[in-house]
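Questions regarding the structure given below will be posed in turn.
Missing here: one protein chain of the complex. Every other protein chain is in place.
Read from first to last, the chains carry the letters A and B; within each, the first residue is number 1.
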Amino acid sequence: MELLNNLSLGFGVALTLGNIGYCFIGVLLGTLIGVLPGIGPLVTISMLLPITFGMPPVSALIMLAGIYYGAQYGGSTAAILVNLPGEVSSSVTCLDGYQMARRGKAGYALATAALASVIAGFIGTLAIATLAKPLSAWAIEFGAEDYFGLMVMGLVSATVLSNGDLAKSLGMVMFGLLLGLIGTDVNSGIERFTFNVPELADGIGFSILAVGLFAMPEVVSNLGQKETREVFTAKISGVMMSWAEFKAILPPSLRGTTVGGLFGMLPGVGPTVSAFAAYMVEKKVSKDPARFGLGAVEGVAAPEAANNAASQTTFIPTLTLGIPGSATMALIFGALVMYGVQPGPTVMVRDPQLFWGVVASMFVGNVMLVALNLPLVGVWVRLLTVPYRWLFPCIIMFCAFGNYTVNSSVVDVYVCAAIGVLGYVMAQLDCPPAPMVLGYVLGPQMEEYMRRALLLSGGDSMVFLRSPLSLFFLVVAALLLISMSIPAIRRKKHIVYEEKSEAEAKA
Amino acid sequence: MFGHSFRHKDTLAGIVFVLFGTLAFLIAQRYPAGTLLDMGPGYFPRALSALLVLLGLGIMARGLRTGGAALATWAFRPLLILTLSMVLFGLLVERIGLVPAMVILIFTSSAAGREFRLREVAVLTALMCLFSVAVFVWGLGMHFPLFAWGF
Partner (left out) sequence: MKKLWEVCAILSVAALCGGAIAQDKYPDQPIRLIVPFPAGGATDLVSRVVATELGKATGWAIAPDNKPGSGGSVGLSLGGKAKADGYTIVMAQNANLVINPLLGVGNYDPIKDFEPVLLVASSPMVMIVAKNSQYESVEKIIAAAKAKPGSVRFGSPGIGTSGHLAGELLQQLSGAKFLHVPYKGISQALPDLMGGRIDLFVGSAPSVMAQIKEGTLHAVGVFDKKRATDLPDVPTFDELGYSGSEAITWWGVVVPAGTRKEIVDQLNKEINAVLKKQETQAQFKNAGADVLGSSAEEFAGLIQSDVPKWKLVIERADIKKR
């Protein structure tokens, strides 16, 4: 009953004309930019962040969430039609989606992706609505030491499960943690690592780091490669699926939703791992696993559902614990802080309008996704043919001008350019940027919680092992690290990721 | 033999981590570390940068031992041009106004691509200028001088 009351409060917020408008713009912009080759949700959000700063927080967050799942979905369209995933999480969709497109079933693949996403979106949103409250209530019990443990676990699991070398990912996390310390220390008021630049007194701006780390290196490396794309621009038919076709995708969508929804709630796991896991599950339950990689519709439905369900449920740790689960969530988290909303257990009590408004707007957004994507598929296909030489100057313009608008500060533009160079160098050295962003966001918080835990415990460092919750998180983190050093398990992880590249090679 | 190893990703990544870690550790010496009970602003950065240096050394050692993957080719040209065009935008925007700075930004960054078609770039520039001015200046009410002259 309370749930209904809360949801109606949320819909009251989400269904105001203005917010429907923002949601629509978000989903539209997200899909539009997500479809464009070489620009994933991360880049999209980091580029569009400055636009949202002038808005009221609820509307801004509704629009950001719209951009997020719009871009996620647009990325799948690109994955199916061009075999070019917008984000790592939609790379699983490439495996069978692109094969379906090659076999003339592009319409069915696109419709499957849309419907599976919507089913997952609905269930995922319901999960947020029901679980967030008890989880928030539980989170009141978390002391500073428990938060510290949870953050350690989140950072470790994000590195262990990321598609990259463990040691380098860990290095990037620490690098990010250090970058996060730039600026004025909350406790003592001393400026750290600011090199007497007044603009750094408040730290490196979040969108500056994100744009520099994701958008710039991506443009540079894209320009360094040859532009080869094969687009299926032929008329796409079969978007309206038959009942039999729908029945074929329903069970895998539900399985994918379950896998994704559960994985998404764990801090540090996120959509990518969920999509891979759902694909694996589908392959295991299938009577004919040989079809996978050759255009099996389950291979599109399950990972798409998982990826979307996880995208929704990652909002749970972000909003209730204040711990972003993925790099994209870290972006949204950073934005929230800039709007003056501190995500955490109290966000539902302090900003019920914001919390439930966003939850409700996810329902609305999911409906809009279908409404936008299926009829407009022709438009998106046309967009795929936009040459990159038109796109990248616009991206660079957003990097420079977008960051300039945040504080009207040219120093921000220089910092962004410098981080872009750093980001490109690190990418060349196979050091993944996502753990760095997570570290950057969590760095100041981790330090704060560590200090406060020690202050309140009278300087006893055993406090982290004495609290059962903190102990549990730290043990899980340690086990994860140890397990990755065991060669057999490490090989298994590589197999999962390699399967993807093999399938790509086949295509 | 040794020089050869520096072309490997692991060795270089290790070096980058060690360099930044050392730098951070040295700077952090300026901030009081405090005690466990009342941690100063220097405590966490020192611990963190020390860990980063150790990890970097480990990655470096691994790279020197096993070689690791070789470096891919660097896209120096686009990197240089794009970075410079951003810096140029920063230098110009408050001196000659938003619109001219943006025109220069789009023209210079377009030069980073493999093809440069003047007509296309001109059209793109005009549209992007209008778009950004419409959204940020007219729409969101931020005020930047559109044209200026103030060297």
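Couple of notes before you dig in:
Following the convention adopted for this analysis, contacts are C-beta pairs under 8 Å (C-beta built on N, C-alpha and C of every residue); 3 or more make two chains touch, one makes a residue touch a chain.
Everything numeric in this text was worked out from a predicted model, so none of it was measured.
Interface note: of A:Val13, A:Leu110 or A:Val347, the residue touching the hidden chain in the full complex is A:Val347.
When the full complex is taken into account, the listed residue touching the unshown chain is A:Ile140, out of A:Leu4, A:Ile140 or A:Ala244.
In the full complex, chain A contacts the hidden chain through residues 53, 57, 139-144, 183-184, 186-191, 198, 201-202, 337-342, 344-347, 349-350, 407-408, 448, 452, 455-456.
The rule is short, and it goes like this: only the chains that are shown with their structure count from here on.
Chain centres here are Cα means. That of chain A falls 22 Å from that of chain B.
Within the complex formed with chain B, the residues of chain A that make contact are 51, 54, 167-168, 170-171, 174-175, 177-178, 181, 185, 187-188, 190, 192-193, 216, 219-221, 223-224, 227, 388-390, 392-394, 396-397, 399-401, 404-405, 408, 410-411, 413-414, 416-417, 420-421, 424-426, 428-431, 446-447, 450-451, 454-455, 458-461. Across the complex, chain A is touched by residues 9-10, 12-13, 16-17, 20-21, 24, 27-28, 31-32, 35-41, 43-45, 48-49, 51-52, 55-56, 58-59, 62, 69, 71-75, 77-79, 82-83, 85-87, 89-91, 93-94, 98, 102, 105-106, 109-110, 112-115, 117, 120-121, 124, 128, 132, 135-136, 140-142, 144 of chain B.
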